[in-house]
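Rather than the whole complex, this shows some of its chains in their spots.
Chain naming follows the written order as A and B, and within any one chain the residues start at number 1.
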Amino acid sequence: MNSYRKELWFNIPARRGFINITPEVQEALRDSGIQEGLLLVNAMHITASVFINDDEPGLHADYETWLEQLAPHAPTGRYRHNLTGEDNADAHLKRQVMGREVVVAVTQGKLDFGPWEQIFYGEFDGGRRKRVLIKIIGE
Amino acid sequence: MNSYRKELWFNIPARRGFINITPEVQEALRDSGIQEGLLLVNAMHITASVFINDDEPGLHADYETWLEQLAPHAPTGRYRHNLTGEDNADAHLKRQVMGREVVVAVTQGKLDFGPWEQIFYGEFDGGRRKRVLIKIIGE
């Protein structure tokens, strides 16, 4: 069994945003040389997500609106977490809806994807450097 | 390390529905011959889910009602994604709540499950052929 590890770094200036990281993940998979196995991609920070969905800007605008309805940022005083001096409690909630990680099958050296699957980094508390972890195991 | 791959195909006539796919996953695990490892089951389409919960029709009706409250299908014009000509933006949102994939432990050649765990395919934009991927790695 072989394993491979890589970190991706992000610094999104806005509070929230989505970035398609599929090319970076594909490059990591090529670097690994692994042909058959499982690939994990996870946010290493707890106010961010990694998820798989469609690379369509209208949909991303819908996610933004919808997540803000489910877990509004303001008024920040509605969240006890923000009594710690943070203003990012909503980001911890939004991340639970969108998820921390994805696990992807590796088949014949490729991400074993359906026709529209793309991997995104979802930032809910930007303006600082954050990391995503790629870990691949297989042969 | 061994690996095994299988696709399951579905065509659910209604817009939404849940199907218990545990027997098909168990059959794939038997075919694989893998005794110890990890098993991934994921929707290959971005308006569908694979999740683990109870095989109880009342609960599935509750999921349907609840997801429709969290992310209503209509009016379809409320979603920017639907400006592309689609009417399935709600399906992309519902799928994030229910999840894309499950990872299950394989122990002594079986799905290592608690007493009520069952694997479901969740369709949120039916009326077309869609796939689920099973990938198993181990020994």
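Heads up, the rule we're going with is that a contact is a pair of C-beta atoms (placed from the backbone, for glycine too) under 8 Å apart; a residue touches a chain by one contact, two chains touch by 3 or more.
Since we're looking at a predicted model, the values are computed, not measured.
> Tell me, please, the full copy count of this complex, given that what is shown in place amounts to 2 chains.
If we count all chains in the complex, we get 3 identical copies.
We adopt the following convention: only the chains that are shown with their structure count from here on.
> Mind checking the centre-to-centre distance between chain A and chain B? Centres are C-alpha means, answer in whole Å.
Measuring from centre to centre gives 20 Å for this pair.
> So in the complex, which bits of chain A are touching chain B?
1, 36-38, 51-54, 56, 58-59, 61-63, 66, 70, 97-99, 102-105, 107, 112-117, 137-139
> Any idea which chain B residues touch chain A in the complex?
Per the touch definition, chain B meets chain A at residues 1, 3, 5, 38, 40, 42-46, 70-71, 79-84, 89, 92-93, 95-97, 99-101, 103, 131, 133, 135, 137.
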